[in-house]
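Following: one structure in structure tokens, then a few remarks.
Only one protein chain is missing; all other protein chains are in place.
By written order: A and B. Residues from 1 in each chain.
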Amino acid sequence: MTTLANYLLVSGLLFSIGMAGVLLRRSILIIFMGLELMLNAANLSLVAFSRFHPVNGLPNYNAQVLVFFIITVAAAEVAVGLAIIVALYRAKRTTHVEDLDTLKF
Amino acid sequence: MSTLTAPWIILFTPLAAAVLILFFGRLSKPLSSSLAIASALVGCVLSWWLFLQPDPAGAIRFYWLDFGSMLRVPFGMTVDHLSKVMLVVVTTIATLVFTYSLGYMKTEEGYWRYFAGLALFLFSMLGIVLADNFVMMFIFWELVGLSSYILIGHYYSKDSAADAGKQAFIVNRVGDFGFLLGILFLWAATGTVVFTELTKAIPLLKETPVYLTIACVLVFCGTIGKSAQLPLHVWLPNSMEGPTPVSSLLHAATMVAAGVYMLARIFPILEAAPDALTVIAWIGGLTCFAAALMATQQNDIKRILAYSTISQLGYMVLGIGVAKTADVPMFHLFTHACFKCLLFLCAGSVIVGMHHEQDIWKMGGLKNKMPITFLAMWAGALALSGCPGFSGYFSKDLIIEWAVVNQPFLGWLAVATAGLTAFYTFRLIFVVFLGGPRGSHAMQAHESPLVMLIPLICLAIPSILAGWPPIQKIFFHVGEPPSVPHLLHILLPALFLAGLGGAVLLYCRKVEKDPVYIPLFANRLYIDDAYGWLVKNVQDGGALALSWTDRWIVDGLVVQVPRIATWACGFVLRFLQIGNIQAYAFFFGAGAVGLLYFLLFR
Partner (left out) sequence: MQLALFWVFAILMLMSGLGVVFFRNPVSSAMSLVMAFVALAAVFVTLDAFFIAVVQVMVYAGAVLVLFLFIIMLLDLRAEARRPVNLLAWAGGGLVVSGFLAALVKVVVSDPAFQIAKPALSNPQINDVAMIGLALFHNFNLPFQIIGVLLLAATVGVVVLSKKELK
């Protein structure tokens, strides 16, 4: 019997894995992938809440609409982010995050 | 025309003239002078008319500042015997001096400025005379100081004139500080500033004699400043930088006498504090003697007369301190105004004739070239030195008698001063008019025009006659003190002759420079140098110390410390902007997790 706690735990673990990726990897593309993982973890917890707190015998579809929006926005964000990475690569010839440090004092 | 409205007209006509001259004077010279002379003449005629009327019963008074029972400052006129006499003196002399100025200032610069200043001065002086309360008098007191500043600095392009104006104003301010404190003391004790009400409150004041004495001495400080008594006399000789008619009107006859007039006005209050009267007498006596000493060694014709004025003012202040009624020093004020003004106008006549040369050792032999001036000067000199029969004899010797009776040391000091007065006065006449010409200016000297001579003659008459008992009784009610030493009646004329003789011996022959040289007197008892030292070292030193404090302590604390603190904070926080994305992400994550903990587990 799966409980809400299970789903939330899984979601949390996924989120942590994504955050670890953001904080610890050096390639900017991998960092971006970690970001996507975090977004997906949030989506999972939203859907879990939607299913476990139904309204009139049906899942709470407002949450699922939100998930829909999140997916859409995440897609747009990925597109723009990757375009930025491409432009950055053209300027700097590197994707190593430690070399991208000119915005400092 | 009633006695209630006449004072208002007398007071405000000169102000109207001053305003009109200010706006329209530059258009035509005759306009400025005629407006000024007309206002003085109106005042003169009305003052004489007012003098002959009985005192008005009521008073026109409106309350200018009204703070309820705490303080009510009225603006009103006081018309009693004292102010009527003073009005006559001020307006008559003003009219004569204004007329004289027509001739004196004909070729001088700033013609309309001069007459506007004189009209303003007349307004202010009349305000002092007519004021019925301390605050109004103080306001006009300051206005008189302002007019004096404007007129002394008339030739403003000359540094010495500008500095003299500043010195006059500032030294007067020092005295006025004490004056204002005295007014506040009296107001605090009685709740009023009106003279008549203060007089009624004297029994109340007498209950705290120390307080009353201090208040009276503080009020007297105003006189020390305005009437050039001993510590604060330094401005009067320097005020001679102004045009000579100004010196004669302001710094001989009227403005400097305002101090004495004020003391006469509050004489009932002073009488209730005998210690204050002692202080006043001492300062007056010492001033009179010291100034006479200084006058014997001066070489500028106007400065001799200036020190003489200080000395005679000392007599008047001494008179306030020793006499039974205020009419005794006021009598001397009256005669002094006539003969000192006459002497100054004669000096002005000489100066104009000498093409504005003022050193007496460059003059000489003028008696043939300026006969009328010579004769008028003799009249004034005889009056000043107390020649029996002339006005000065009656008034000055009355004060000396009272002083000898009530304050013997000061009295005999005043007696000695009488001899010195005769000496330096005749020194002046002999060096200037007798002997031979000592320079080219002296050889080409000429008599002054009629417009300047007529006031001289007009003033010579009262200089001679004003002291005679029949005339004196019209204006003043004076009495001799009881038990005057008979010695005095012989000693005073003898000293007059001794002074005259001494001057004849030393100066009647042909001398090129002063045979007597006493550095102490010539350098004015080094008092000016003392003030200079004081300002330079004490005041400037204090200013330097304060400036140092401001720059290093205040500025350092208030400005530098925040500056350094801000810079330090900025310096530290800059290290967070390192450009490393993952570092930023780390801070972000750490902050979020921290917030989470804070929200969950608080």
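What we mean here is this: a contact is a pair of C-beta atoms (placed from the backbone, for glycine too) under 8 Å apart; a residue touches a chain by one contact, two chains touch by 3 or more.
Just so we're clear, the structure is a prediction, and the values are computed from it rather than from any experiment.
K.L.:
So which bits of chain A touch the chain we can't see?
P.N.:
Counting over the whole complex, chain A touches the hidden chain at residues 1-10, 12-21, 23-27, 29-30, 32-34, 36-37, 40, 43-44, 47-48, 50-52, 54, 56-59, 61-62, 64-65, 67-69, 71-80, 82-87, 89-90, 95.
K.L.:
What residues on chain B make contact with the chain left out of this view?
P.N.:
With respect to the unshown chain, the touching residues of chain B are 582, 586, 589-590, 592-593, 596-597, 600-601.
By definition in this document, only the chains that are shown with their structure count from here on.
K.L.:
Would you kindly tell me how far, in whole Å, the mean C-alpha position of chain B lies from that of chain A?
P.N.:
93
K.L.:
Which positions of chain B touch chain A when the two form their complex?
P.N.:
That would be residues 574-575, 577-582, 585-586, 589 of chain B.
K.L.:
Quick one: which bits of chain A touch chain B in the complex? Just the residue numbers, please.
P.N.:
Residues 19, 22-23, 28, 31, 97-98, 100-105.
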